[in-house]
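For this view, one protein chain was removed and the others were kept in their places.
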Amino acid sequence: MLAVKSLCGYYGQAQILNDVSLDAMQGEVVALIGRNGAGKSTTLKAVIGLEARRKGSVIFDGCEVIGKPTHEIVRMGLGYVPEERRIFSDLTVEENLAVGRRPPRPYTPQWTPETLYALFPNLAEARKRPGGRMSGGEQQMLTIARSLMGNPMMLMLDEPSEGLSPKIVEQMASAILRMKAEGLGIVVCEQNLHFAKLISDRAYIIEKGEIRYGGTMAELAADDEVRNTYLAV
Amino acid sequence: MEFLFSQFLTGLASASSLFLVASGLSIIFGVSRIVNFAHGSLYMLGAYIAYSLVEHSGLGGGNFWIALPVAALGVALLGLLLEVTLLRKIYHAPELLQLLATFGVVLVVQDAVLMIWGPEDLLGPRAPGLAGAVRLFHQAIPQYDLFLISLGPVVLALLWLLFHRTHWGTLVRAATHDRDMVAALGVNQASLFTGVFTLGALLAGLGGALQLPRGAVSHAMDLQIIVEVFVVVVIGGLGNVFGAFLAAIIIGELNAFGILVFPQMTLVLTFLAMAVILVVRPWGLRGKPQSLAHGAAVAGGRVLRRLPPAAGKAFLLVAVLLLALPWLGSGYALNVATEMAIYALFAASLHLLSGIGGMVSFGHAAYFGLGSYGAALAAKSLGLPMELALLAGPLTGALGALVYGWFCVRLSGVYLSMLTLAFAQITYAVAFQWSSLTGGDNGILGVWPSHWASGPVAFYYLTLVVCGGSILILRHIVFSPFGYTLRACRDSEIRADAIGIDARHHRWLAFILCGFFAGLAGGLFAFFKGSVFPDSASIGTSVDGLVMVLLGGIQTLTGPVVGAVIYTALRIFVSTYTDYWRAVIGVVIILLVVAFPQGIVAWTADRFQAWRAIRPAVKTKEKAA
């Protein structure tokens, strides 16, 4: 579904990503793990076209997307939820969802405000409330729901657990697993290993802009050496 | 009483057309974050196009009512073209350069209007069907005014419906908040921007065309309306249409009644109202706090480094050349060099305030003008010799900055910029209207240097020493603890506060310091020209300063000086060859912004660094070969 090959990304003069390759299928959750500044966010931004300068190849749904503007890539069915929530704070919950609305596409899970309110019950209670007056956890749910309104085939989430209380993180994990059960492919950047373990099928470890490890989450959890080298707790 | 009522209605009628133009500017700013100087030009074009349609279309009778929508649509089309061909290319350039590019458009349109419609004011016909008056409380109220009064709320309501009841409106409001996020949700940003800009242009064109029955159409309409519209938009709160409506009424009424109370001081009244409102509500009546990162964006995270030793040699060479100039060049060259040196100091003082301090001033001419008048009045009215009168220049500049700065440092971002512009306009208005002191439009003549400095060579050396020395002092300040503190307040006010720094206080000191040096430049300019005119405090002079700083590169120290030299040379050169020098300068500004979004010096420095980075690699390869 999503195949990234030898992706290089630049920020100003500096090269941030070096030959990043990874792939993700429909209906699976893939975690991209690494410290801050390792290149996780930049990878997602380069894929979606928000990082201006990029080289390499990104095949999504059979098409090369390098060179396409962001909105066209999103319209092909690749959703993106950035790290700093970025709610439209003056718009109500309903209006926030409306901005993300796109026509349904065949063979992909379809979402309406009603099904999303069922997935995130907190949002249902606040339909008419401005996004800026929601708590951190509710905003994180809204930003995911907003991207789901585009009926994507695959969703990229940048650190969905950041800054949330443990209880909300658990709710987030179960929502992600329900999205996966609907058939959505999910790529998630994460630093919280506990959370990554709960949701992911496979994982990549990224360090200094390079992929250092790729395997199933179970293998990673069992491999003390890899964990000590890259993630040591 | 009845007379006051009719005056009140006149105020409301002006408020309506002001609101039309202001709402367009506000909407454009909301989405694109571009302070569109060219909005006044679109307004002016609306008026001129409507005039031509009425006069030359031969439609007969009711043709004003046909000309009105056609002119508005024509301007909308021009706006669309402008967005697609120019603005779209610079959305990722720094905000200030975008502003500069729109000012380039202002210059081009000014000369285009001059070329097509000529320099004379044009008078249109009254609006057919509404040419009469209605008697209300024994006063004759023009029917057309009543039409305008009702139009304002109708447009406000339509805009509200558009933004709150349509999907497109929701997208625009979302983009106003976070445009990249809108793209990440699959919305085509480019076409959204084009749509918004076209809508804004339509409103500006309509506002212009509506003026036709009310008064003469002139080529000074653009800057006149843009300043008023800036005031309205800022008082209302940037990006807020309802706020613009309220503010338009306040300004419309203030003008209508102000002219009864202080007929000579109407301009001053408007800007004083703005200063007071902004100090009480720093984000305008209905605005929201802008992101605090505005000042930080000026620096773009670029570190100022002291120059490498090699640059010291280059500096010495330049100094020797400058000192030898009287033997190398003609008297004309000396004249040009003197002017360049004065503008270099002006630009350097603006750079300390805007580049280092992060307080982008749209009105630096205020201090230049105050310095000019201070020095000229000291020489002419007090009869002081040049040496003492020159000292009066910087002192007047610093005093002005002390007062104006006190208000300005309470604001930030675009609001601060607009307030600096307002103060410069107050200064200009006083210089223009207080003719018993300043000679008004006729200026002050016969401001001559002392005997020893009256020759071109002596005055050149005087200017070179004063300006060169001042620029070196400004440069030293940047690397002093005070300069570090100023840069710190620009980068992160909240962190500065957390390490014991009173940002507001420091910014105020910076204002006074920069006012001092701008005043010094102004004083020298007065003696250089032998005269002073209100122009020295005009928007044009302020923008000249900004162009110099931005062309050279706001993130470097050498940039403003290089920018001043290049820009002054360009202006003198072009104006000797063509009457339409404004248009040429405008085009050059636009091209430079598109080609060097970081400024010329920063661009050169980056190329130089890249070249240095490659060179060792090449050398080792050569060795290996």
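Lettered A and B in written order, each chain numbered from 1.
By our rule, a residue touches a chain if its C-beta (ideal position, glycine included) is under 8 Å from a C-beta of that chain, and two chains touch if they have at least 3 such contacts.
By our rule, contacts and distances are computed from a predicted model.
Note on the omitted subunit: UniProt lists it as "ABC transporter ATP-binding protein", one of the names in "Na+/H+ antiporter subunit D", "4Fe-4S dicluster domain-containing protein", "Succinate dehydrogenase / fumarate reductase iron-sulfur subunit" or "ABC transporter ATP-binding protein".
Screening A:I168, A:L184 or A:M217 for touch with the missing chain picks out A:I168.
The chain not shown here is touched by just one of B:D121, B:E387, B:D441 or B:D502, and that residue is B:D502.
One of A:R35, A:K55 or A:R212 touches the chain omitted from the figure, and that residue is A:R35.
In the full complex, chain B touches the omitted chain through residues 296, 299-304, 306, 476-477, 479-485, 487-488, 490-492, 494-502, 506, 509. Within chain A, the residues in touch with the undisplayed chain are 14, 34-38, 135-137, 161-170, 173, 191-195, 198, 231-233.
Operating definition for what follows: only the chains that are shown with their structure count from here on.
Per-chain Cα centroids separate chain A from chain B by 43 Å. Within the complex, the chain A residues that touch chain B are 13, 48, 50, 52, 69-71, 74-75, 80, 82, 86, 88-91, 95-96, 98-102, 146-147, 149-150.
Across the interface of their complex, chain A is touched by residues 92, 167, 170-171, 173-174, 177-178, 180-190, 288, 606, 610 of chain B.
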